[in-house]
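I am attaching a structure below and will ask some questions about it afterwards.
Every protein chain of the complex appears in place save one, which is left out.
The letters A and B name the chains in turn, as written, and every chain counts its residues from 1.
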Amino acid sequence: MPEKVLIIKGHIVDPSQGIDGIGSILIEKGMIKGLFLSNEFEGGSIHMRIIDAKGALVLPGLVDMHAHLREPGYEHKETIQTGTFAALRGGFTALCPMPNTNPVNDNATVTSFIIRKAFQEGYCKVYPIGAITKGQKGTELAEMALMYEAGAVAFSDDGRPVMNSLVMRRALEYSKVLDVPIISHAEDLTLSEGGVMNEGIISSSLGLRGIPRVAEDIMVARDIALAKITGGRLHIAHVSTSGSVELIRRAKQEGVKVTAETCPHYFTLTEDAVLGYNTNAKVNPPLRTSEDILAIKEGLRDGTIDVIATDHAPHHRDEKMLDFDNAPFGISGFETALSLSLELVREDVLTLNDLVTKLSLNPSNIMRISSGTLKVDSDADITIVDPHRKYKLTEEYIYSKGKNTPLLNNELTGKILYTITKGRIYCHEPA
Amino acid sequence: MTKELLNKKDIERIISRIAHEIVERNKGAEGLCLVGIQRGGVHLAKRLSAKIWEIEAIKLPFGSLDISLYRDDINMNKPQPVLRKTDIPFDISGRRLILIDDVLFTGRSIRSAMDALMDMGRPSHIQLAVLVDRGHRELPIRADYVGKNIPTAKAENIEVCLEEEGLEDRVLIQTP
Partner (left out) sequence: MKKDLVSIKDLAEEEIRLILSTAFSFKDVLKRDIKKVPALRGKTMVNLFFEPSTRTRTSFELAQKRLSADVLNFSVPASSVVKGESLLDTIRTIQSYGADYIVLRHPCSGTPHFLSKIVSASVINAGDGINEHPTQALLDAFTIQEKKGTLEGLEVAIVGDIMHSRVARSNSLCLSALGAKVRFVGPPTLMPVHIPKGVKVFYNLQEGITGVDVIMSLRVQKERMDSAFFPSEREYFKLYGITFERLSRADSGAIVMHPGPMNRGIEISSEVADSDRAVILDQVTNGIAVRMAVLYLVGRDNA
C-alpha cells in the first residue's frame, strides 16, 4: 500500500457533504486526509501515487445491503473470497450477506465465522445479516442480540417470508431492543406457491406457473401494518411491483418507520426476458412488467425507494442448466449493478447525487455502518467509474462464480476503473 | 439447351403400341391389372387402360401408387416429401400386374414400387411398362414394354409433359 495517494481531476459526488464537482482527494494510510475542490490542490509530491480521474466519477464506495455470498455451505456457487472480489469489481466496498447459508446464519457462531473469513480472505467490508427465525423456518425467533454482538447488522429470513404474522410482529417488536432493521422478503407463499415467473401474458404463453403481483403487495401491506403498531424498523427488500411502491409511499407519508430497496433488474428488465425459458431470468420476486418498471422508477425518483441493492444470487452453471421449474431463483448482480443504475441518470430518473445516495449513503445509514462518505478522516472507500465507457458483459468478464445473468453478451455502459477499500487500490484495467 | 424428343403424335403411337404388346404377350387382357406410379405413370396407366378397352372391350382394374415411403434416399437431404395418393382398390394377389412409369432411369423407383406392392399382396407376375428408358441403371431391372430408348448423359434431364398436368404432350431433353 503506498503511503500517500492523490486522486486528481475527477468529478467527485459525495451526498454526505453535498459535494458535486471536480476536485482531488488525498489518501494517507488508508484514510481520506483531504478533499480539495477545483484546483486548490495542485503540486503533489514525488512520493505520492497519482491517479488521474479525468472524465471519471469519484464516488464514496458503494454499499450493497442485500447480497448472497453462499459461504458457508454452498461454496460451489460462491465463496466469501470470490464474492467479495466480484463485489469489488462492481464498485462495492461494503456488503451485507443474507443468512440463507448452510448452516443458516441464525446464531453467533456462524456470524463470527463469516466475519472472520471475510477478514482473512475478503476484498471488501462484510456486515452479515442474521436470520429472524431459527433455521429460517418462520416459527421461533433466532438469537438476535447474540448475533448482533457478534457483528450482525440487521435481520432477515430472505429467500423466504416470515409467513406467520405473529412471529413477524414479535420480530419487529424485539428488534427495537437493538434498534436494527428487520428486512422483509415480502411474498405470500400461499399465493405464489409453485410459481416460477410473473403471472401474466408471458406465463400464460409459456405454460409456466405464475407468481401474482399481489403475493408481494399483500405481504408488504401486512408488514407495514405490523411496523405501524410495533414501531420497529421495517425494510422491504427487492421491491418489484407498482403495488408495493404505492403501499410504501403511503406508509412513509403516514410516518411509518419503513425503508425500501429495489434491484437493478427490476427497473431494467421485464418478464419478456424469460421468453425461451431462459433460466438466467428466473428470479424471486420475478421480473414484472413495463408498468412496474415505471412505478419503481417513480418510487426511486420521489424517494419512496431508498436503496438500490443487488440481491446478488450466484448459482452454479449446472443448476441453471435445468428445466425452468427446477432451476433455482437468482441473478448474479454485483458486476452489473452500477452500469445498470447509471442508466437512471442517463434517463433523467435520478440525479447523480440521488443515485449515489441510494447506492452508498442510504444503505450505510439504514445499516448504521461507517461507509458511504468521503469525509476527511473516514476510511478511504472510493469507487472511480467512467460513466461513458462501454464493455461487453461476457462470462469471462464476470469474476463471480455465478455467471447467471440474463444480460450476458449485452453491451453495458459505465465501467469501473478503480475500487479503493481502506486505501487499498484495485485497478480494473492495469496499464 | 432443350430439345424435343417425342411429340403428341409420337406418344399416342407409343401408347397404342404398348397396349397391343401387353394384350399380345399376355394372350388377352383377362386377369390383368394396371398400377401407375405417381404422378406421370398414373396418367399413362389411364391412357393404356382406355386403349385396352378400345382393343379388347375389357375394363382393367386400375390403381395408383405413391412410393415415397419406400424410397431409399430419405437421408439425402431431399426436400420435404409430399405424400400422394396410393389407391389400389382391388386385391392384387394372384393377378398379372402391369406397373407403369414415365421414365426408367436408375431403377430405384421401380425397386421401391415393387416393395410397396409386395406389402399389399402377392401378384402372380409384375411387368413393367415405361414411356422412356434413358439408361444408367443402378439395379438389375429392365422394362418389359419400352416406348422409346433414349441414350442420355447422366447430367441431362428428361422432362415428360402430359395434358393431364395441364401441359402439351411431349418429352423434352435438357442438356446443361
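Here is the rule we go by: a contact is a pair of C-beta atoms (placed from the backbone, for glycine too) under 8 Å apart; a residue touches a chain by one contact, two chains touch by 3 or more.
This one's a predicted model, so the numbers in the text were calculated from it and none came from an experiment.
Considering the whole complex, the hidden chain is in touch with A, B.
Contact with the chain not shown here comes from a single listed residue; of A:Asp14, A:Asp188 or A:Glu319, that residue is A:Glu319. Of the candidate positions A:Ser156, A:Ser203 or A:Thr421, contact with the unshown chain belongs to A:Ser203. Contact residues of chain A toward the unshown chain are 199-201, 203-210, 276-277, 318-319, 321-326. In the full complex, chain B makes contact with the omitted chain through residues 66, 68-71, 74, 77-87, 115-116, 119-121.
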